[in-house]
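One protein chain omitted, others in place.
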Amino acid sequence: MLNRKIRTAAALAGVTVLTAALTACGGDDDSGGGGGAGKTLNVLIGANTQFPEQFAAWQKSISDKFKAATGATVKFETFASANDELTKIQTSVVSGSGPDVYAVGTTFTPTAYSTGAFVKMGDDEWKKIGGKEKFNPATLGISGPDDNNQVGIPWVSRPFVMAYNTELLKAAGIAKPATTWDELTQQAKQLTKGDQYGLAIAYKDNFDPWKFAWGMSVQAGNPLVDGKTAKLQDPAVQKAFSTYFGWLATDKVVDPAAVGWTNPQALAAFAKGKTGYFLLTTTTATNSLEQGAVKGKWAFALLPTVPPGATSRPANGVEAASILSGDNLLVADYSKNKDLAFEYVKLVTDPEVQLDYYQKFGNLPANASALQSLASDQRLAPVTEAAQKSVATPFTGAWGDIQLALTNVAVQTLPDLTKGPISTAQIDTRLAAAQKSAQSALDRAK
Amino acid sequence: MSASAEAQRLLPRPLLVVLTALLCAIVLVPVLYIVLASLNSDVGVASGEFWPSSFSLHSYSRIWTTADLSNGILNSLIVCGVTAVASALLGTTTAYVLVRYSFRGRLTILRGLVGLQSIPGTLMLLPVFVLFSSAGNYLGLTVVGTRWGLFVAYLTFALPFSTWVMVTYLRGLPRELEEAARTEGASTLVILRRIIFPLSLPAIVVSGIFAFLLGWNDVLFATVLTRPETHTAAVALSIFGSAQEGGALPVYSQMMAASLVCAAPVVILYLIFQRYLVGGLTAGGVK
Partner (left out) sequence: MTTLIRPPDKTAPKQQRRRGVTERQRPLWLLTPGGVLMILIVLIPLALALWISLIDLDQYSLRRWIEAPFIGFANYTESFSSGLLHSIWISVSFAVLSTVATVPIGIAAALVTQNAYRGRGLVRAIFLIPYVLPSFVVSTVWRTMLQPDGIVNKVLGDGSTLWLSGPRAYWTLVLVEIWAAWPFIYLMALAGLQSVDHEVHEASAVDGATWWPKLYKVILPYLRGPVLLACLLATLNHINNFTLPFVLFGAPAPDNVNVMPMLVYVTSFQSLRFGLSAAMAVVSLILVAIPLFIYLRAVRLDVHDEGGRR
């Protein structure tokens, strides 16, 4: 009997050691309070596989600067993709714990706002980070539903533009890139011959398709959401999708393989130098383009701002050159280190840091003076212009679902796209389904 | 060839050769492609090359910086290794009681062991997550993001399985030795340690390996329950795979290299213990 007790004790001791070992491995330090020294600020930020070394170096330098300024350490957590990011946000919302600062894609800001888990920026808060006026005004467009309820602090912009092959355009006798969608289609036809295509488009991308649909619709005067009503079943949206699908199926100005392309693949195709235009790209692609056959033979241009089927924008149309794209910083409501969090936000939105970040990774500054200092760069001119002409997508918690519904229109249409032109009836059916799910998302929105 | 071996042959020789070759080709061609692609350049793979125009180990050296693989593999080894040991040992003791003693609810437990293996992971993810994070709020324990939390989660999947493997094994183990030991006054734990464990070592190894693999293959739970320091190999690979938005070119060759590196530990493990697995699988019958 005694023997048995000893064994039990030994077994228990074994378990305890095991647990202790695992706990030790866990490595989590939760330090709260105020003051700085000895504290850790957790920051969630998108992973960068394109420049991993530079990214690590940047994190290190920010961490050092932050330590010098406040005495506290910054610990970076990375998310892989937009989906991953969303999961991370939910995780933190449920648990009331997690990163103190989030770098969140602009289109996810409404969703994040709807959870009510982030600090609303009042005058005090804006003051702490150096004032609202230091930002490019356009970038504040998706910080909150209105000026008094803002959670997102602009960090970087990635306005969408198109890239074009200067040599191919010249050879086809095209003097300057298109400014209306119809003109673009026309030029694309001129550019398509042999193994050369007019446009590179990422049809299978999980985010690109809805950006086209939204952009063209807004230019035609339909912002897709009107208060609590979804307006997806609308001639403007239908025209947008038929133009978008038509490039491949009717006009045949896109490589048929594009049906399976995501954005990186479309970029790779354009980089080979056999495509006239690559629609929907941004400054972060610069490095990739310079590595390809297209090196030195490309330039950015503003995406067309006149809706398809028109020669000038209708009166209620908006000159939306791009969705308001980039990252916002959000400070978590549960954070025990809010002051430190604002210190961090202040640090990374300062002009030097912003410019350094642009130089390393190609993300445009949200800081107005930093952006201004880039204006002299000829190549960037169209991008900075797009940054100013970016328009925010509707600010509703339902936007994520609406976006998903629009993407789904493309996802479900792709199979038919290989067979030939898409009829308006087909588009209408898909739009009806999208409208239904968008409307039900809006109905639930609070 | 001996007469009895000839009698054992179930198929005519030509058919046997053809089938073997065909099946090997089905398996090996894609595998060969992975290996070749991992030795190719990213651009080469993207343009659909099978045979690389130039061989290089570039991808293998790149992935350690582009993907957080070393940390991921280390974490996977630790978490899955501990899961394997713990679930094999716990499984053996639990199975021992279930096989050797009768009590009310025993059959329910046995059925439950099988049933638990079929619950869809997507169903469990959210509640497990909510509970783990609530533990942080109410008990002051940090569970989410620690290796410990992941270990506990994997143990729940692994334990029913390990137990089931051991139940089927122990059932066939003769009782004489145990009973002899018991008449000499040995306690249950002594019997377990001196008789059951040594006798059932092969089965314990099998159940441990499967527990290890369950953890190694998991993506769903690891994505939600880990933080960068505790990312597993699967998460590191999936982050690498999906973090290519925003102006990067596809990095297929590195993907293939990273996939091979992530698969290597399990492949080695499998091959070493291959001979045990056939029976082990039939006993537990689940991947």
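Going in written order, the chains are labelled A and B, and every chain counts its residues from 1.
Convention: contacts are C-beta pairs under 8 Å (C-beta built on N, C-alpha and C of every residue); 3 or more make two chains touch, one makes a residue touch a chain.
These figures come from a predicted structure and were not determined experimentally.
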Which of these, B:L39, B:I63, B:V79 or B:M256, touches the one chain of the complex that we don't see?
B:M256
Mind listing the chain B residues that contact the chain we can't see here?
4-12, 16, 19-20, 23-24, 26-28, 30-31, 33-34, 37, 45-50, 90-91, 93-94, 96-103, 106-107, 109-112, 114-116, 118-124, 126-128, 130-131, 152-153, 155-156, 159-160, 163, 168-169, 171-176, 179, 182-183, 188, 202-203, 206, 216-217, 219-220, 234, 237-238, 241, 252, 255-256, 259-260, 262-263, 266-267, 270-271, 274-283, 285-287
Which chain A residues touch the hidden chain?
15, 83, 86-87, 90, 93-94, 96, 111, 114-117, 204, 206, 256-261, 265, 397, 400-401, 404, 407-408, 411-412, 414-415, 418, 441, 444-446
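Please note the rule applied: only the chains that are shown with their structure count from here on.
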For chain A and chain B, let me know how many angstrom lie between their CA-based centres, rounded off.
36
Quick check: in the complex, which residue numbers of chain A touch chain B?
1, 3-4, 7-8, 11, 18-19, 22-23, 25-28, 30, 46-50, 52-53, 76-84, 87, 91, 94-97, 158, 207, 262-265, 267-268, 271, 281-288, 291-292, 362
Flag every residue of chain B that touches chain A in the complex, lowest number first.
43, 46, 65-67, 78, 82, 86, 129-130, 132-134, 136-137, 142, 144-149, 151, 187-190, 193, 223-224, 227-230, 238-251
